[in-house]
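Encoded as C-alpha cells, the structure appears first; notes follow it.
For this view, one protein chain was removed and the others were kept in their places.
So, subunit A:
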Amino acid sequence: MKQRARVMSSGVYTYKHRCEGGVDIHDVYVKRSTFRVLFSYVGAAFLIANVLHALLSKERLCINSFWSILFSAIVTKCLQYKPVKKESLLIMPTFGVQLEETFGATFYSGRVHRQFVPIGKILKPLLNEQVTPVTCYWNLVLLLHGEDKLMCVFQNLYPPAKMMVPIWKSLCTFTNSGGTGHPIAPQPNVEHIHTDQDIH
C-alpha cells in the first residue's frame, strides 16, 4: 500500500517521508549547482596538468614542482564534488534498517550504495552534535552493539535538525518496539511543512 508523501524543504535540502509495502522510507535530497560539477572537473584537470608537467620536465624538477603539485592537490580537494544526490533510510519492521546513497550528475549517475543494519545490532538512535575544526552541525547516528564508533545515518549530506527529528522519532519507535512495531504513518494532509518549525 502506498501512502501520500510528507514533504519538508529547507535551503538546498528536501525531505520526503512515505510508506510503501509496510516499509517506512525517509529520503533526503540535495540540490547541487551544475557549476560545482564543472569546477570539480576543472580541479581534477588542474591537478593532472601539474603532475604531467612535473613528470615531463624531469631535468628541471625542483622543490617548486613539489609545492605546485601540493597546491593543485589542495585546490582539487576544495573543488571536489560529492556526487551523492539523495540519501535514504528504510525502516523494515522485524528486520532492521537500510541506508542508501544515490549518486547523480556524474558518471556514477544512478548508482546506489546500500548498507543493511539488523535490528538486533541497533542499541539506540541519537541526534548528535558533531564538531569539526571548522564547523559544528547536527547528525543522526546509530549506537551499535559491539562497535566502538557511532554510525552516521547520513554519510554525505548534512540536513538541518528539523528534518532529522521525524526520522529520529521513527527510529526511536522502531527500536523501542524491538523492531516489530508498525512504522509511523505519514500525516495524510501535510504536503509541505514550513521551515520555521522549532526542534523541541
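In this text, a residue touches a chain if its C-beta (ideal position, glycine included) is under 8 Å from a C-beta of that chain, and two chains touch if they have at least 3 such contacts; residues count from 1.
Please note the rule applied: contacts and distances are computed from a predicted model.
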item	value
Name of the absent chain as recorded in UniProt (options "Mitochondrial 37S ribosomal protein", "Vacuolar-sorting protein SNF8", "phosphatidylinositol N-acetylglucosaminyltransferase" or "ESCRT-II complex vps25 subunit")	"phosphatidylinositol N-acetylglucosaminyltransferase"
Touch with the omitted chain, as defined above, among A:N64, A:Q80 or A:Q130	A:Q130
Residues of subunit A (touch criterion as defined above) contacting the omitted chain	11, 129-138, 160-162, 198-200
